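Every protein chain but one is kept in place in this view of the complex.
This part shows chain A:
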C-alpha cells in the first residue's frame, strides 16, 4: 500500500510530479487528523437502523487514508509559517499543540467566585503565581485528553423510533462477538433472589442468593473463583478494595471471605446487617443494620471507626456518594439522611417522599441523587446545596432498586422490569420523560449495578443473574494506575500498597470534600482573640488616627483635636448608618404576616 520514496527524489522541482504518482509515506499524525476530520465531517450517515457501537471500537483505516490525502493539500497551504530547517523540511504542526478552552475550564480548580480583599503586592505576586500554575496544569490536563482514545458507545434509533423498543436480543445481534458475550443470563432459581456486586475494576462479579449461595467469578472470561453456600440467609454482598476479599452480610453477622471462598473473618460487632457499602479511598466498609445502626469498619486495620445510631428504625436502604464518600440512608418516614463517620448526627436530612424511601442512588459526580418511594414516585434531587427535586415521575408500581452508571444513566428495577433513563450530556441529570432502554426479566429485581468500564448492567433477580448490554453506560477510558481491568496479580499487589499509603482518614469525610483546602476560620478567629488577650492589645488592629503635623500654626493642640474628632465622627456616622440599615432590614423581615386567622377558619376547606 505504501512505498518509500526513492532516496534521491527530494529535488524540489520534481516533487510535485512525484506526489501525483506515488503515495506519500504515512506519518503518525496523519491518522489523527483523519480521525478528527471524520468526526467533524458529517461522514457516514447515522441513519442506519440500529447503529449501536459498544465501547471497544476501532477507527476503520481503509477509508481514512483516502480521505486524508484529500484533506492534506489545503492544510499545507494553510500552514502559517513554514520554518526552515537544515533539511528544508517543514514542521507541519508549528507552535504549541492546540487545546479547547472548555476542556481547560473543566480542569480549573480555583474558585474565583469568592471576592478577594485588595491584596498587597507581595500577596498579589503569590496569587498570580498560583493562578499561573493552575492555568498551566489545566492546559496540560486538557492536552492529555488526547490520550483518551476511546469514545463512549451509543444507541440511536431510526427517525421516530423509540430506543426503548430495542430488545437485548437485537443489540446482541448487532454488536461484535466480544461485546455480545457480555450479555448473559445465569439461571439460578434455586437459591432465590440475588444481590450482586462488581469489583472496582469491573472485571469480577460476586453474587449472593437469599438462600446462602455465594459465588465470585471473573465474569468476562466466566471463570469461577469460588462458589460456596454459607448455609445462612445472605442479605448483601460486596467486594472490598480488591477482588481478593469479599464481605457478605449474613443473617446474623458480617463475614469476610477471600476469593477462594475461605472465611477470613466473622465480624460480630456488625450484626443483622442489611446493606453493605465499601468506600474505596477510605478503606471503610459501611454497614446498615436492622437495629438501626450505621457502622463503619476500617478494613485496613480491622477496627470499627464509628457506630452511629440513625434513630429511624430498620435500615434497609443505603448507598454511597462516590464524590464525597457520604453515606445516604433512606428511611421509612420518607426522609433520606446523609452521614459521615465523624458526626454523630446526620449531616443533612431531606424529606423526599410522602411514604417510605425504597431506593436511593447517587451519580458519580455527586450532583444528583435519585430516590424512589412508596408513593410510587421517582425523583432526582440536586445535591449541590439546595437539595431540591429537579424532576419527578410517577411510576406505575414504583422502583424498588436504583443505580447510576458512570456516565449518568439511571436504572430502576420495578418488579420484573428494568428501565434505564439517559440524560442529554454527561453531567446532566437523566431526563425521566422517555426511557432509554427497558428489559423484562424472568424474576423480580433484587439487585442492580452498572459494571464499571463496561457497557453492562448487572441485575440480580429471583431467577438468577442477568447481564444486560447498555450502550453508553460506562466510562470508556480507564486509569490504568487506578483501576486497571487487565492488571496482573503483581500489579494488583503494587496498587494495593499504593492505595493503602494514600488512604484517606475517615474523619475527613464531609459534604464538601474541598473543605480541606479552606482555612478553619473559626479557630483562626479564636487564636486571634486569644493572642490579643494574652498581649493585652490587638497587634493586627488598625492604629488609631494620628493627625499629621502641619506647619504655620495649624498643628496647634486645638486643631489636632479637631482633626481627630472629625475622623472619629466620620467613623461613628458610618457605624450608625450601618446599624440603621440592619434595623431596616430586620423591620422588613419582621413585617406582620397578614390577618389573624379566625376561629371559624377551621370549618373552611
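Note that a residue touches a chain if its C-beta (ideal position, glycine included) is under 8 Å from a C-beta of that chain, and two chains touch if they have at least 3 such contacts; residues count from 1.
By definition in this document, contacts and distances are computed from a predicted model.
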{"item": "Name per UniProt, for the chain absent here [options: \"U3 small nucleolar RNA-associated protein 14-like protein A\", \"Pyruvate dehydrogenase E1 component subunit beta\", \"AP complex subunit sigma\" or \"Mediator of RNA polymerase II transcription subunit 4\"]", "value": "\"U3 small nucleolar RNA-associated protein 14-like protein A\""}
{"item": "Options A:284, A:362 or A:414, residue touching the unrepresented chain", "value": "A:414"}
{"item": "Contact residue for the chain not shown (choose from A:181, A:392 or A:532)", "value": "A:392"}
{"item": "Residue in contact with the excluded chain [from A:190, A:523 or A:557]", "value": "A:523"}
{"item": "Absent-chain interface as seen on chain A, which is shown", "value": "109-111, 114-117, 119-120, 122-123, 125-127, 129-131, 133-134, 136-137, 140-141, 143-144, 164-165, 193, 332-335, 340, 342-343, 345-356, 374-377, 379, 385-389, 392-397, 400, 414-417, 419, 432, 435, 438-440, 444, 462, 482, 502, 505, 507-510, 514-524, 527, 593-595, 597, 601-602, 604-605"}
